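A single protein chain has been omitted; all remaining protein chains appear in their positions.
Presenting subunit A:
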Amino acid sequence: MTSRIGCQDLRVTVRGRELLHVDRLDVAPGAALAVLGPNGAGKSTLLRALARLGRYGVTGDVLLDGHPADPRELRRAVAAVLQRPILRRGTVRANAAAGLRLRGVGRAESARRSAPWLDALGVGHLGDRDARTLSGGEAQRVALARALAVSPRVLLLDEPFAGLDATTRTDLLADLRAVLDGLDTATVLVTHDRHEARALAAETALLVAGRIRQLGPTAHVLDHPADAACARLVGYSNVLPPAVTGRPGLLAARPETCRVSTDRYLVSGLAVRGTVRRIVPLGGGTRVDVDTPAGTLACLGPGGDGLEPGRAVVVTVAETDVRALETDDLAPATRGDPASVGRSG
């Protein structure tokens, strides 16, 4: 498989502390990789190390087309979009052209090449506006247009949707997906939101404490977490130890698939006894937290009728909704090495 951007034995060390260590990563031209991780896992550090941005102490190789690349080569190949859209003073149009201008392209040529990207991201009509007057969503669209206008061979996205409201984010994700589908660009998206990974990337890596714990097709990774940390990251937040389930190994389930009942009604599946801790009505349903010997389990369901704090209940999960985890919390990436991401749709 051809690799556009990747790394080998990449380590980032700050004041003697290793923040990140990635053995091997490859993203093919036209493919998108989502790096999913909790806050402080080293996601942005990985992204910046891949572009050799910032002042981190980085060792190991960043690979461009399979060969070790120096910062200058990376600078030409990469465009990055950060979490906050950092726009310059001036009009939207001037901002969209800023990336090309920084690369030494003439003013007229920059304007001509960047204009279609403003249109593609739905902000073409804002061309004459002062960039400081844009909403967060509009500004991030301009920042994306600015990055795409340089025709990057590698696009690095550092949680670009994090500060946006749900509707704006969904719209922007759809538009960006449509734009990226027609490009030869290798994209790396860093996020803590699994829905963004599902929307944009065919492959997903789970990054926990500076290490890639799991890597593979997004649908598989999000639904078959390798260990407890990965499970929590992808929404399998109810982790059940053998002592509670009576089965070998750790098990995990999503709150959406856990049901609270005053009586066991499942024929097959898991059942854990506990007492209701609290009931939280949410927009689409009710969250019931149940204290069990395994800790507090969260159950998301249509209603909490007849329940009250302190009541003895049974938390039940269907067999098909339970996932088995590796018990070793420090297990390495589950997929064979080298970890690589291909263009698969």
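Criterion: a contact is a pair of C-beta atoms (placed from the backbone, for glycine too) under 8 Å apart; a residue touches a chain by one contact, two chains touch by 3 or more; residues count from 1.
FYI, contacts and distances are computed from a predicted model.
For the chain that does not appear here, its UniProt entry gives the protein name "ABC transporter permease", which is one of "TonB-dependent receptor", "DNA-directed RNA polymerase sigma-70 factor", "ABC-2 type transport system ATP-binding protein" or "ABC transporter permease".
Within the full complex, the residue among A:Ala79, A:Ala139, A:Leu173 or A:Ala252 touching the omitted chain is A:Ala79. Checked against the hidden chain, the listed residues A:Gly40, A:Gly54 or A:Gly106 yield one contact partner: A:Gly54. Summary of contacts with the chain left out: across A:Val62, A:Ala120 or A:Val150, the touching residue is A:Val150. From the options A:Leu10, A:Leu36 or A:Ala98, the residue with contact to the chain not on display is A:Ala98. Mapped onto subunit A, the interface with the missing chain covers residues 48, 51, 53-54, 72, 75-76, 78-82, 84, 86, 88-91, 98-99, 102-103, 129-130, 132-133, 146-147, 150, 156.
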